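Can you keep this structure in mind? I'll have questions shortly.
Excluded from the complex is one protein chain; the other protein chains are retained at their positions.
Per-chain residue numbering starts at 1, and chain names A and B are given in the order in which the chains are listed.
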Amino acid sequence: MVNMALFTSTPEHEINANLESKWRTYKSRMGALVGLFGLGIIIILAVVGLFLDESNLASNQVQLTPPSWNEAGSSTNLLGTDLAGRDIFTRLLKGAPLTLGISILSVSFALVVGTLLGLLAGFYRRYVQLLIMRTMDVIFAIPSLILAIIVVMMLGKGLFNAGLAVALVLIPNFVRTTMTHVIDEMQKPYVAAARLDGAHPIRILLSSVFPNIAAPLTLQTTIALSTAVIDIALLGFLGLGAQAPLPEWGVMLSEARTSMHIAPWAVTIPGLAILITVICINFIGDGLNRVINHKLRH
Amino acid sequence: MALLQVDNLTVEFAIPGGSVKALDNFSLRVDAGSYHGIIGESGSGKSIAMLAIMGLLPTTATITADQLALKGRSILDMSTTERRNTLYQDVSIIFQEPHNSLNPSFKIKSQIDETLKAHGYNNRKKRTQRTRELLSDVGLVHIDSILDSYPHQLTAGILQRIMIAIALACEPDLLIADEPTASLDPFEQGQITELLTTLVRERNMAMVLIAHDLRLMREQTDYVTIMYCGQIVESGSKNIIFEQAKHPYTHSILASEPSNWNIPFKSKVPSLKGATPSLQHLPVGCYLGPRCPYAEAHCVQAPEPIYEKEHMTRCHFAGSIKYDR
Partner (left out) sequence: MTVKCAISGSALAKKYDDHKGIFQNKQRSYWALADVSFTLMQGETLAILGEAGSGKSTLAKVLTGIENPTSGMLMINNQDVSSESDKNQIRRKRAIRMVFQDTLGSLNPSLSLGEILTEPLINLTKLDKQEQFNRVMEVIQLVGLKEEYLHRLPHTFSAGERQRIAIARALILDPVCIVADEPLSALETSVQSQIVNLMLRLQDELKLSYIIISHNLDVIKHMSDKVMVLSHGRVVEYGPTDKVLNDPKHPYTINLIQGEQAPLNTDGLDLDASVDYCVYRYRCSESEEICKTRKPMETVVDERLLSCHKFSGN
């Protein structure tokens, strides 16, 4: 008999390249890397901002100084000062944990509640599903921003309430995503097999269904996060969310609006901050999307 | 002059870490009116070969060949778009899943119309007439209601007939069918296969049928090609293949076909041991080596094809194996 070893060319590669190949797919999109890098920096700045002391926020500085690269500016105020003489760069840093931080909290809340409701709706079908989905339909029917405004008016103005309102508006998306994927997964033979293996319904949900919906949920979370940042900032801008003198970015925009024609940087810079944050989140979402679809196609 | 002449067609795909040879020196000569069958497992390269010829492969594929000619005219050095445009008048292809080939948002009538317009039927009346002609040629009866339906309202069997009708719209000289009946139930499978044979014989069209059902090959084809891991392992006229097959792989697929099991009840069924290697980890030398019951030491050298009259075998021992294992 022939020595079979003669026929093997390369040894079987370790098939655990799962995580590695996912990272490679993610990396393949330049934007995704930029997004990850960018958001990372923003988060670091936000953490710095949390611990930064308030000294530069005092209104004792020259009002409306342009940013340092302008000839009229100075290096003490890197990005200039606003109408009240406060250093914009410091305010930006202190505002990051507000805008971004509350958005993250808001999305986390929506994720947990929405996923739970979605799991219930997908698993129990019939009446439970009916109840949950009809409620979600009502929320869907109202344009999200208007609903957020209404909720804030009812709860009272403030950053925390704005976060709550945005969470409420985001919940139906999570419910719907979770529910459709749960229903899809439940149809698959491996769920029937799990039942035949004697698994308790909760165990089926957790070990069979949940791991396989984690991917679309992650995607939904990034989408929700970018929506949340915009909505929170917008509510701040409208004076319904964070209130002055908090350096929340939306509030900064609103305060700087009146002097826009003489101090455009006071408006542009917070606006850019919001824009860059949202773009980074979207790029990350795009990269994740590729990873998920790539996996599906194989 | 052959209708389609393919010599040593090779297709490589770029993958992270190198490349994969999905097709290795594929050759085929299709004369007018001849009926060819290609058998192989998934991954054997049978579909890739047809897609490469038709210009339907993605840009990550590198296609090389000694010759690729349609009606004597070389189509090798064309871009995929050019190749598609040259071929579409003369060669049609139908695939396994009719659902994937039809647009779910449009009624059947408009989709057939679109094809006819592309083939020069500018007159509306002529198009309607031709549509009816085509649909009745493929054996469809309730033509009006079919034209007025969306794809999801019709069964797979009817949809596949519609695909055949669309494929025939340009009166091609060659029809390629890639596993046309695999998604159909047994009843429809037989009907569609017979329909295809009738149509090609009637119109003296050449046909290339890709399938993995040996019985179909035996009944319908003139020539058979057997593929494994991207290579042709044996090819020849139908009678020679079914009666005097020389390659061990051909022997094993013939033997493992359930209708050929003439063995005692519940006894061991003939089968090749092991599994088909993935294209990224092909064995050294003859690809069938590790699984071949007749392999010997020098099978680590890749076998060259051995040609006899109308019969090619890629095996060191072509013709000299006593098939008893």
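In this section, a contact is a pair of C-beta atoms (placed from the backbone, for glycine too) under 8 Å apart; a residue touches a chain by one contact, two chains touch by 3 or more.
None of these values were measured; they are calculated from a predicted model.
Enquirer: From the list B:7, B:97 or B:257, which touches the chain that is not on show?
Expert: Touches the omitted chain: B:257.
Enquirer: Which residue among A:194, A:219, A:246 or A:269 touches the omitted chain?
Expert: From the options A:194, A:219, A:246 or A:269, the contact with the absent chain belongs to A:194.
Enquirer: Please output the residues of subunit A touching the missing chain, sorted low to high.
Expert: So the residues of subunit A touching the unseen chain are 15-16, 18, 126, 130, 188-190, 192-200, 203, 207-208, 211-212, 298.
Enquirer: Tell me, which residues in subunit B touch the chain that this view leaves out?
Expert: So the residues of subunit B touching the missing chain come out as 41-42, 155, 185-188, 190, 212, 214, 252-253, 256-259, 261, 263, 265-273, 275-276.
Heads up, the rule we're going with is that only the chains that are shown with their structure count from here on.
Enquirer: In whole angstrom, what separates the CA-based centres of subunit A and subunit B?
Expert: Computed from C-alpha means, the inter-chain centre distance equals 49 Å.
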